[in-house]
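The structure appears right after this line, and notes come after that.
Every protein chain except one is present and positioned as in the full complex.
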Amino acid sequence: MQQYSGFGLLKHSLSHHENWQRVWRNPTPKKKYDVIIVGGGGHGLATAYYLAKEHNITNVAVIEKGYLGGGNTARNTTIVRSNYLWDEAAHLYEHAMKLWEGLSQDLNYNVMFSQRGCLNLGHTLQDMRDIERRVNANRLNGIDGEVLDAKQVNEIVPILDCSSNARYPVMGASWQPRAGVARHDAVAWGFARGADMRGVDLIQQTEVVDFIIEDGTVVGVKTDRYGDIKADRVGCVTAGHSGVMAAKAGFELPLESHPLQALVSEPIKPILDTVVMSNHVHGYASQSDKGDLVIGAGIDGYTGYGQRGSYSTIEHTIQAIVEMFPIFSRVRMNRQWGGIVDTCPDACPIISETPVKNLFFNCGWGTGGFKATPGSGNVFAASLAKGEMHELAKPFSMFRFHNGALIDEHGAAGVAH
Amino acid sequence: MFLIYCPHCGEHREEEEFHNHGQAHIARPLDPDSCTDEEWGNYMFFRKNPKGLHHELWVHAAGCRKFFNVTRHTATYEIKEVYKIGEQPKVVE
Amino acid sequence: MSDVKNETATVSVMNQLPDASIVGQSPLFHADLATVAKKGPNTGGVSFKEEALLGHITLRMNADNAEQMSVVEKVLGVALPTQPLTSVSQGDVVVRWISPDEWLITVPGLQAFDIETAFQQNMSGHYQVVNVSGGQTLVTLSGKHAKDVIKKSSPIDLHPSEFPVGKVVTSVFAKSSAVIRRSGEETFELVIRRSFSDYLWLWIQDASREYGLVVEA
């Protein structure tokens, strides 16, 4: 097995990098697996990795219709934080945070997790109440968090307009020091490499066109390239396309898939050292290691699978950024793009059994999926391994939308990105 | 950004004047009190969310304030038809 | 003193105006447009004027109701425009189509109550007449560049082939909204909401700067 290190780089440079091994194989699928994961994004790959690593289940295939990590994993704004309001969400995201802190070493792949801290700004009295509420909840849940006043915020981010001249002056913020950003592609590739090394088959460019369901139990999937592939359990981790997949299995989900857009500026010299988010003026920004300002905002209001949204959303986002950071007026926007986010009515995910036996769904992460990647994969793997939901996943059953036990992160949790 | 024909104003207008209200033709159960939790949950939350033709509810929020239906392709974003509340779509899969 | 309908009235109507000794303050009164106008300039590409303290009445009814339609014509002296996005005017009275069941009527300020009363006395069936005079104001933008200022503010197509004299639309205007009517080749009337009027006044001044803004009082 090929370990990565600085020494390895030196060694390979002497042979002109001609002898690097493949990061993953390109296998032909077997006829049957213990577990099939539909969807080779970050969450699906993490699920496969932890199935192999923690549950010793290696007879696993990840089936991806495009290329690994090519969906929302490749399109998000890379923010990692765990300062969620409600216990259920906080525990899940903090579980992910703990895995992030050590992920590069665990994977032997540098996912460039940078714990540079995250500010959620408050601009109104109600924002500040919500911030106080959330930080207090976080601390009692063992999650780091502080409430800062405007002056403290300005000390952390001097380029932020904290003056009273702003249309919505900054009154304070919540601050999670352990939050940060990670290199999104590397996360998918690192999990993929780790899963492949342990024997998981990563099947790319292959679409699952249907589930094979017998007597209400899933027994495999139909693919466009390799025909039927059998499995004891199937986990569907297809983000924006979860509604489409559920329809194939014969049920509906409490989901709508919306475009979520993001954009980057041209690369500039380091100027923003933390993640800054504002729910009220509706924009957030961080600066990538390459120098781009990575910027995002809210979702478009309509169902859309086009990976494109409306331009007015981009305009509003940039207005918010310039409102917060007036010095960026002359910085230039380089590129915009869109993802497809599957949003739940309570802004929390679904990690759940379904009306079809042995078919499990992990979806509904909305705008908050990236930060949960290792945690999502970890609890989903445990659930698939045992055939019953992991303790942390139980509250996220799709059936909460029947009995009313919603985990409403809309109310007071700040932006869910 | 969409250009949407308002069936009440009789002309195309910019998306900025409209708001989307999700899936159309979700009738409120006539007797909510006799619904099970499951039926009521389905009415409130569970949606078709198709990739393809979608019948959805929009309102001309900054214009005539009327709600109406749109049949739109959710991947190409083509609007196939608009029709008033109470009418049925002509473009179906 | 205001008056209230008798006991059997199904809706409450009152004359909301005090006697003439009390001067009303239009939504833009604080901008002191008279002084601004006096200070000039007198020429420029855009002229701005507030038609303060008009009577604004919202009428909601079913245009298919012939009886109600005839009452409207009797009360206003002009038939209700039923073609979408059109307006009619008769003397000081302008009626704007807002929605298939909604019209905005502007009249000289003192006439609002009379018209409300006339509707209540003459019309039967289901309808709504609401005096909204305090909640909005009418401003005109005129001159060679009036349309350019609106193009900076609203996504509406103002080309004469699409937006002839008399057309009226309700649309986005900056981050607020306006009922926009073309009252002449180079003249547009905007009905804007009171609480947004200061913002829109700032906006219009800013958007007009490059053309030269003339304020008329």
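Every chain is named by a letter (A, B and C) in the order it is written, and numbering of its residues begins at 1.
Please note the rule applied: a contact is a pair of C-beta atoms (placed from the backbone, for glycine too) under 8 Å apart; a residue touches a chain by one contact, two chains touch by 3 or more.
The rule is simple: contacts and distances are computed from a predicted model.
With the options "Sarcosine oxidase subunit alpha", "Urea ABC transporter permease subunit UrtC", "Aminomethyltransferase" or "Dihydroorotate dehydrogenase" in hand, the undepicted chain maps to the protein name "Sarcosine oxidase subunit alpha" (source: UniProt).
One chain is not displayed; in the complete assembly it touches the shown chains A, B, C. Contact with the omitted chain, checked across A:Pro267, A:Pro355 or A:Gly387, is made by A:Pro267. Contact residues of subunit A toward the unshown chain are 4-6, 8-10, 12-13, 16-18, 20-26, 66-68, 70, 74, 87, 91, 101-102, 104-105, 108-116, 123-126, 128-137, 139-142, 146-147, 159, 165, 167-168, 183, 185-186, 189-190, 204-205, 265-271, 281, 287, 289-291, 306-308, 310-311, 314-315, 318-319, 321-323, 326-337, 400, 402-406, 408, 410-412.
Where subunit B meets the chain that is not shown, the touching residues are 1-3, 14, 19, 21, 27-28, 31-33, 35, 37, 40-41, 43-44, 57, 59, 61, 65-67, 76-79, 85-86.
Take subunit C: the residues that touch the chain left off the picture are 1-2, 4-5, 9-12, 14-19, 21-27, 30, 53, 58, 60, 101, 126-128, 130-136, 148, 151-152, 154-157, 159, 161-162, 174-176, 193-196, 198-200, 202-203, 206-207, 209-210.
Heads up, the rule we're going with is that only the chains that are shown with their structure count from here on.
Our note on geometry: subunit A versus subunit C, Cα centroid distance of 50 Å, whole angstroms. Put simply, the C-alpha centre of subunit A and that of subunit B have 29 angstrom between them.
Residue positions of subunit B touching 2 or more other chains, listed in rising order: 16. Within subunit A, no positions touching two or more other chains are listed. Across the complex, subunit B meets subunit C through its residues 8-11, 13-14, 16-17, 62-66.
Contacts from subunit C toward subunit B in the complex involve residues 84-85, 98-100, 102, 155, 169-172, 177.
Listing the residues of subunit A that touch subunit B in their complex gives 241, 243-244, 247, 252-257, 301-306, 308, 310-312, 342, 345, 401-404.
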